[in-house]
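Note that this complex is displayed minus one protein chain, with the remaining chains in position.
Each chain gets a letter, A and B, in the order it is written, and its residues are counted from 1.
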Amino acid sequence: MDFVLPFEIVDKCLGSRIWIKAQKQREVVGTLCGFDADLNMVLSDVIEYQYKIDGSIEKTHLDEILLNGGQITFLVPFKNGPDEVLNKQINQSNISNDVNLEIEKEKSNSD
Amino acid sequence: MSRRNDFKSIDLKRYFGKKIEIKFLDGRQIVGTLTGFDKVFNIVLEEASEYSQDPSNFFQVTDKLVYLGLVVCKSSSICVIFPSEGTEEIANPFEKK
């Protein structure tokens, strides 16, 4: 495993989608156009997610924003936000079910 | 002066390639394999997962993990770093019965 620098990864993410988890239950997904040493970020084609205390999610679409780096908790590069992760998990659970089914089939065949 | 530089309160190199957990100032908590950091302790984790938060109280994390993959943590929002293996939760010894 190679040692990597955090800013190296952010730099590689230029032009790709990035998922930012910010303070106060906010999440921002956008295409990274630029950033500086404080991780202030210019993002385009942005969706902002605000998780409310009642469990609802407020989604806002924005063309281009400058995000304050001081509000960022952590970044998930090359990811298209919570929707992608949830879909993937559903797919994965389907796949594992299929695999299990196949194994069961094989077992029943061998029996 | 040199002595001050020799002294390191956090030796993150020890945990390189090992599983660590990070708690953030806003109550989020993630676990992943340490693959990089810089001098101000911005941290890179691979194969990282986030503990999903209780929607009624965001400072309470649940056992449910959400897989994220590669994650870059911002130093200024990190609260606690600890190795994931070799620690376990104990009952509160100060709680009155």
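Here is the rule we go by: a contact is a pair of C-beta atoms (placed from the backbone, for glycine too) under 8 Å apart; a residue touches a chain by one contact, two chains touch by 3 or more.
In this section, contacts and distances are computed from a predicted model.
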In UniProt, the chain not displayed here, chosen among "Trafficking protein particle complex subunit", "GPI transamidase component PIG-T", "U6 snRNA-associated sm-like protein lsm6" or "Translation initiation factor eIF2B subunit delta", goes by "U6 snRNA-associated sm-like protein lsm6"
In the full assembly, spell out which visible chains the left-out chain is touching.
-> A
Identify the residues of subunit A touching the omitted chain, counting contacts across the whole complex.
-> 14-15, 22-24, 26, 28, 33-36, 40-42, 48, 50, 62-68, 70-71
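We adopt the following convention: only the chains that are shown with their structure count from here on.
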Subunit A to subunit B: how many Å between their CA centres?
-> 19
In the complex, the residues of subunit A that touch subunit B are 1-10, 21, 23-25, 39, 51, 53-55, 69-70, 72-79, 85, 88-89
Touching subunit A in the complex, subunit B uses residues 16-17, 24-26, 28, 30, 33, 35-38, 42-44, 46, 50, 53, 55-56, 58, 66-74, 76-77
